[in-house]
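The complex appears here without one of its protein chains, the remainder shown in place.
Labels A, B and C are assigned to the chains in the order they are written; within every chain, residues are numbered from 1.
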Amino acid sequence: MKKFIHNVPVRWSDMDAYGHVNNARFLTLYEEARVAMFFVGAREHGLGSFEEGIVIARHEVDYLRPVDYGDPVRIEMWICEQRAASFTVAYELFDDDVPASRARSVCVPYNLANGHPRRLSEAEREFLRPYLES
Amino acid sequence: MKKFIHNVPVRWSDMDAYGHVNNARFLTLYEEARVAMFFVGAREHGLGSFEEGIVIARHEVDYLRPVDYGDPVRIEMWICEQRAASFTVAYELFDDDVPASRARSVCVPYNLANGHPRRLSEAEREFLRPYLES
Amino acid sequence: MKKFIHNVPVRWSDMDAYGHVNNARFLTLYEEARVAMFFVGAREHGLGSFEEGIVIARHEVDYLRPVDYGDPVRIEMWICEQRAASFTVAYELFDDDVPASRARSVCVPYNLANGHPRRLSEAEREFLRPYLES
Partner (left out) sequence: MKKFIHNVPVRWSDMDAYGHVNNARFLTLYEEARVAMFFVGAREHGLGSFEEGIVIARHEVDYLRPVDYGDPVRIEMWICEQRAASFTVAYELFDDDVPASRARSVCVPYNLANGHPRRLSEAEREFLRPYLES
């Protein structure tokens, strides 16, 4: 299984009044990695359908240790579950090579024209295959 | 079981490029309600210990329907689980009286002086009791 | 001259690592008031053209004293300058009735169809008139 790896710089403004990266902001860091994989990365494979419509159905985030302003965090991503009409992205977030958070996002491909969830296309399955947890 | 109810105004800037409230921003709306209950609300009961140290160990968020800029959302909160050294807040978020999202946050009381998790105090258990799911 | 008055609740997450509302976030508080006046307020007058296209050409913000998480701030707005193809919004932000910040935004009506700035329409001038500084 291949992992998609993306470094996300932490901004000073990501910190909250406790002086650590705010827990809600972790979802923005994960989003930044997800966008890099499913919008920018998929587009380079000629696949624009994720960008036009993925809906997030669920997020789970575990916080292992606080992250502070400083070096970029490294996010590693793969697909931990794939169904006919949804897939789940798993993430690990490393700060100085130490795991600081883990997360999962249930993603639902969506047909914007008729406003309904839809099945994954063959091209989308092809794109996800190398990242699929066995 | 009592619920803690808090209305959170949605800001125009909560919307992302898709024109709906961004999924990461829901955690900020939930945070706003949690702060109202555990910081402001608890302080009115003479209880400042939550404000000095609650660490979030885990969030789970389910997205049921998109929320747009407009009226405040109503967040209802209660305690769905209580252990010796942690408790779990359950939330429902209503947009125009329709459930739009549900979430859970595992909260760990923390001793800032020695940097370790700690047990819930008797005063804290007292504060949580009316909201405890039976 | 009439003032448009809008209360904006301060969120806990508006605070930065210094424990005060972040200076960049003031523009979001001002934006929230501007949207209330030019989108929601104007729409109630049957005027949707501001919402479809106002571009911000310039902001100026003065910071008089720090603002903390707590009560909503009160923002008072009026039009301090009106030209053929732009107008300037002036704001005062009050925290507990004490002025904490002042700002100005140069707003340019925009024709989204052809991508060019445009003159204010008669209906727009009508809407701005009561708020115009003499």
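General observations
Note that in this section a contact is a pair of C-beta atoms (placed from the backbone, for glycine too) under 8 Å apart; a residue touches a chain by one contact, two chains touch by 3 or more.
Note that this is a predicted model, so its numbers are computed, not measured.
Under the touch definition stated at the start, the shown chains contacted by the missing one in the entire complex are A, B, C. In the complete assembly, the contact with the undisplayed chain comes from C:Ile56, out of C:Ile56, C:Ala85 or C:Val98. Within chain A, the residues in touch with the undisplayed chain are 9, 11-13, 28, 31-32, 35, 39, 69. Annotation for chain B: contacts to the undisplayed chain at residues 12-13, 15-17, 19, 22, 24, 69. Of the residues in chain C, those that touch the hidden partner chain are 23-25, 27-28, 31, 55-63.
Methods note: only the chains that are shown with their structure count from here on.
One simple way to say how far apart two chains are is to compare their mean CA positions; for chain B and chain C this gives 31 Å.
In this assembly, the C-alpha centroid of chain A lies 24 Å from the C-alpha centroid of chain B.
Mean C-alpha positions place chain A and chain C at a centre distance of 35 Å.
Shown for chain A are the residues in touch with two or more other chains, namely 24.
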